[in-house]
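The complex appears here without one of its protein chains, the remainder shown in place.
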């Protein structure tokens, strides 16, 4: 395998936003223990803006680093801006990922999307 | 290839009995330039005893050493004794030969036999 | 940072004594062993001497030892060589599901070429059952290939019995002895094998050199076709310094093997006990006693192997999740799956393998650092949280397994 970038290692060493949010506004849950990667992503939304994000991840170094990075990227963003965050953006923010680890950035994007969807679902329910 | 024995190298370095005998009593001529080995063996016979032997050889180190050794072995021997000299005896007298060079000792035996046959043929002619 | 290297099963440092004997063969005694002049014959004599040493160490004859470029070549040579030389007799080959890729992949290649392969299962400790071998043999079986010691979980297979069965049925038997040679006794007659592969870099010799034992009379065609080297069985200019180094490594290993095995077993058992005492929700992979003296392999539930490895590396400890050569794969180890581990647990395995330079304090250090790493990663794991809520005694039952 290619080596991880400095930035990946830094986020692996000191992952940001580890943990759960009590009473989150949205939860994303993606991955599968069979594949060796599971991400749980929690968001807190106020006035259509993501004010907090946390994660729990079972997975390799890249899975943890992308989780950490995506929670960093998303904080302070509007829902629309957050939905525009691609897996590529996550990987780039980490200084790149080894080719066989790109799927971790996909997982991070999916975890975020899934948390936002959960938030939108809940919102709909509250409105109706 | 396995290395040659000390004895082979010694006979290669200083081959005994190189040359031709003028008016020999027998000449043996064996081998084939295609195979890379040709031996010519000359004998001088007196009272049924081989009193001199010489050779000329085109061939590898083993071909030269076996030619040299067979001429040494044969000198002073009776015709019957000479006919009993086997290729094995030549090889053993040289401290052994690498397996792929054993055919050179066969050639030396054949050269000797062929020289003796030539001698016997000539004798017959003289007698009749 | 001083690195604590606990991945001797992946490769070993070359012993300085080994490097020393190699050196003259690079620059001075550099002759081609096939050349008939003195410089060539000198090189030839040196490699023949080494062949003799290796033969002695294996209980074999010199002529039965062919030098290769390593364990992978030995396995490819043995398997493809026997297959192609005997395909008129049959096309069936038996192997196990815990073999190294260097056995599995040649087998898969042959499968594509029309050979019929049986991959035998193993029990939860990684053992092949000799009875399964017997039952798998058909009239078309031409080769059985079962490894001596497993590179991931350290389990030592019942080679002697399998060899006896192979012989009874007149089937060639190959064993991949890359992990065992130099570490536990390996004798080709005692083990009843016809072919056996070894690799120098697993026993403090240089990388890029190994040997294949081929019992006299065994029908094998060459793998590397070309010149007449190695009595026409393996072409290519001989790696003279590598061969010389290999010989020295074998010499050293033969001298110290028993002593080293004892030392390593002590360290192994200390680490196993320590991990059991300090971390829960774990299981020891591989056979508890019939295993290599230097192998410890644990599954840690709820965490993933690579993240443990990276964390250990950050603390100066070099370990492994299993086979180094499959580290570019995302699949969990086929060996752990064959042992019956669920995917998510197979993903959370770590292998520590010790060697000549491992010290008692190294084990202490691992026992100090590892529990913290597992705890940190578990605290980040969404699996741990749930499991913990559901059950709290799984660690106990895992231990008793």
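For clarity, chains are labelled A, B and C in written order, and residue numbers in each chain start from 1.
Methods note: contacts are C-beta pairs under 8 Å (C-beta built on N, C-alpha and C of every residue); 3 or more make two chains touch, one makes a residue touch a chain.
Owing to the predicted nature of the structure, the values given are computational and were not obtained by experimental measurement.
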| item | value |
| --- | --- |
| Chains in view touching the one left out | A, B, C |
| Among C:70, C:130 or C:163, residue touching the chain not depicted | C:70 |
| Absent-chain contact - pick from C:209, C:279 or C:370 | C:209 |
| Identified contact with the non-displayed chain, of C:133, C:296, C:309 or C:363 | C:309 |
| Among C:62, C:97, C:129 or C:236, residue touching the chain not depicted | C:236 |
| Chain not shown: contacting residue from C:100, C:268 or C:281 | C:100 |
| Touching residues on chain C - with respect to the absent chain | 3, 5, 7, 10-14, 16, 18-19, 23, 26-28, 30-32, 34-40, 69-73, 75-76, 100-103, 105-106, 108-109, 199, 201, 206-209, 221-229, 232, 235-242, 306, 309-310, 312-313, 317-320, 323-329 |
| Footprint left on chain B by the chain that the document does not show | 1, 4, 9, 12-13, 15, 18, 29, 33-40, 56-61, 63-64, 100, 103 |
| Interface with the undisplayed chain - residues on chain A | 1, 3 |
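In this text, only the chains that are shown with their structure count from here on.
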| item | value |
| --- | --- |
| Pairwise touch network: line, ring, star, complete, or other | line |
| Pair with more cross-chain C-beta pairs in contact, given B-C and A-C | A-C |
| Where chain A and chain B are represented by their mean Cα positions, the distance between them in whole Å | 91 |
| Interchain centroid distance [CA atoms averaged], chain B/chain C, Å | 57 |
| Per-residue multi-chain contacts in chain A, two or more chains | none |
| Touching two or more other chains - residues of chain C | none |
